[in-house]
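A single protein chain has been omitted from the complex, and every remaining protein chain is retained in its original position.
Every chain is named by a letter (A and B) in the order it is written, and numbering of its residues begins at 1.
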Amino acid sequence: MPISLGELAQRFSCELIGDPAIIVDGVAPLSNASSSSLSFLSSSAFKRQLPSTQAAAVILCADDAPDCPTAVLVHENPYACYARIAAFIQPRPVYAAGVHATAVVADTASIASTAHVAANAVVEERAVIGENSYIGPGTVVGPDCVIGDDCRLNANVTFVRSVSTGDRCVFNSGSVIGADGFGNAMTDEGWVSVPQFGGVRIGNDVEVGASTTIDCGAIEDTVIENGVRLDNQIQIGHNVHIGEHTAMASSVAVAGSAHIGKRCLLAGMVGVAGHITICDDVIINGKGMVSKSITEPGGYASNFPVEGVRTWNRRVAMFRRIDKLLERVSKLEKDNK
Amino acid sequence: MPISLGELAQRFSCELIGDPAIIVDGVAPLSNASSSSLSFLSSSAFKRQLPSTQAAAVILCADDAPDCPTAVLVHENPYACYARIAAFIQPRPVYAAGVHATAVVADTASIASTAHVAANAVVEERAVIGENSYIGPGTVVGPDCVIGDDCRLNANVTFVRSVSTGDRCVFNSGSVIGADGFGNAMTDEGWVSVPQFGGVRIGNDVEVGASTTIDCGAIEDTVIENGVRLDNQIQIGHNVHIGEHTAMASSVAVAGSAHIGKRCLLAGMVGVAGHITICDDVIINGKGMVSKSITEPGGYASNFPVEGVRTWNRRVAMFRRIDKLLERVSKLEKDNK
Partner (left out) sequence: MPISLGELAQRFSCELIGDPAIIVDGVAPLSNASSSSLSFLSSSAFKRQLPSTQAAAVILCADDAPDCPTAVLVHENPYACYARIAAFIQPRPVYAAGVHATAVVADTASIASTAHVAANAVVEERAVIGENSYIGPGTVVGPDCVIGDDCRLNANVTFVRSVSTGDRCVFNSGSVIGADGFGNAMTDEGWVSVPQFGGVRIGNDVEVGASTTIDCGAIEDTVIENGVRLDNQIQIGHNVHIGEHTAMASSVAVAGSAHIGKRCLLAGMVGVAGHITICDDVIINGKGMVSKSITEPGGYASNFPVEGVRTWNRRVAMFRRIDKLLERVSKLEKDNK
């Protein structure tokens, strides 16, 4: 959608330095932009690309404006401003309302007249789909699921049962929400499955990545608060509670009944043990393992970066003799007395 | 289903202390139970909730009975007893026998008359579905798969080919059983795929979590014995053998041809190398890496819990100079002689 810089500046509360009549019709990275593209600078890592950009205009913060050879839209949060403008210039496709002929909808389900249910989707008993929501091809919305307005369940998503969402949520393909939690009681004859009766309760503006799984609670619900962002391949166990605006990168695993605060950031491959609490505003670095509750905001880590394999193996061998080293130091101390 | 405590005590071999005429019609946690709910106490972590519970009755072990203000069902394994009673009071929905009009079933497939095949499911050549088994919406049962009686394949499960199961197995949504194993031979022109001819052989009472994958064997079968429990997001490579009643928490990865014994417990994010053997009754703590065979039962670990990021980084730096430290100690010892 072609639009002038003047109109963008007004709509998105930016300061424009340059000609308001310049028209842009798409977005592009600094290094690869054409003269009708809008670009952005949000990280100093890309600042060296700024002087040579061919973009029509660049979204950036005030400090970077003098170094830009083109028109600029100044904003204190250039990345967020870019995100909003990009969604405006190149909006998502709109799907016509209606249920595809090959979709199967239970008699007791309720689908808003503005919702789109795609080919070969299945909507089961007592499920409710809100206004303007999109149910992709092959997606299954199981019994007693309630989906809010303006949600998007992409192709081949599974809502197993008893999942409720707020509005404007996104579930990427392959995600499975509401499967039974992992509850097993050991007996002399082997495991007995513990029935899982809870559901999953999801707030507004939650986004869930591809192949991510969020299990139903055992008796009470698993809860995902407003604005949570989960990347791909994440596992959220039963009865977990995730606070507002917490974000997790890919391949994180959170065990059952963990309670994670608001505005936390879990990097890739972090593991969180069951039945612990992480307070608000905690950052866990990649591959960290949280095995006890965290009560102080701040950054935490427990990973080792790779080294050459021989060097690494030698260090591990030394680590495995660390008790001998301690003994030797103790002996030295004793001899020195 | 409303039922009296007297009848429950009799059916599930508990000792009842209290009025046998009391009726319960559901289950609830101790802290949140109503006067018609049955609750349970299986962990000392919840014992402080016992005195104030509003439950109609509580399942617990003999030692805890005196502290309970309500009727009690005494059992030596309260959690397993709860699991069995809960499944009895709130049974799973029963699906009517039959094949949905939108399901596609190959002519050569055989489906028991009591089985349920849901909307948009696909059952391919020579597949067999046993009595009372449930094939969920969107689920694909590939060629030459044989599913036992009373099994449940939830929505959007994929049995790729040549998978056989015993009875009473459960496969959660998104699980993929029987994909080709990862076999590649390097040549000067790049990788050549090694054809995978084996299948997957699964025993009775096996349960598999959402998005978990179990690959076909290369020539012989991948084998999952009776009573194995796998949580979500687990990867089981080709030719792996998992012994009876072994359980794995989420996000475990087991490489090809590993042989894991009976009654093992692998916590979340454990990795097991290929071609190794783990004996019976081994417990691996979360994030542990098993790179060599284990021949002694017991607990094993190799994880580090998170610490404040500055503290952690300082320690890692010290670890990277551990060889210098050893040298310094050796020099001190020499000087002291």
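Following the convention adopted for this analysis, a contact is a pair of C-beta atoms (placed from the backbone, for glycine too) under 8 Å apart; a residue touches a chain by one contact, two chains touch by 3 or more.
Note that the structure is a prediction, hence the values are computed from the model and not measured.
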Residue, one of B:Gly130, B:Gly174, B:Gly203 or B:Gly268, that touches the chain absent here: B:Gly174
Residue of A:Ser13, A:Thr108 or A:Asn313 in touch with the missing chain, whole complex considered: A:Asn313
Residues belonging to chain A that touch the chain removed from view: 27-29, 32, 42, 45, 77, 79-80, 82-84, 86-87, 90, 92-93, 100, 102, 118-120, 136-138, 154-156, 170, 172-174, 205, 207, 209-211, 226-227, 229, 231-233, 244-245, 247, 249-251, 268-269, 286-287, 303-310, 312-313, 316, 319-320, 322-323, 325-326, 329, 332-333, 336
Residues of chain B in contact with the chain not shown: 102, 104, 120, 122, 124, 138, 140, 142-143, 156, 158, 160, 174, 176, 179-180, 182-187, 190-195, 197, 211, 213, 215, 219-220, 233, 235, 237, 251, 253, 255, 269, 271, 273, 275, 283-285, 288-292, 294, 298-302, 304-305, 307, 314-315, 318-319, 322, 325, 328-329, 332, 335-336
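One rule holds for everything that comes next: only the chains that are shown with their structure count from here on.
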Euclidean distance of C-alpha centroids - chain A vs chain B, Å: 25
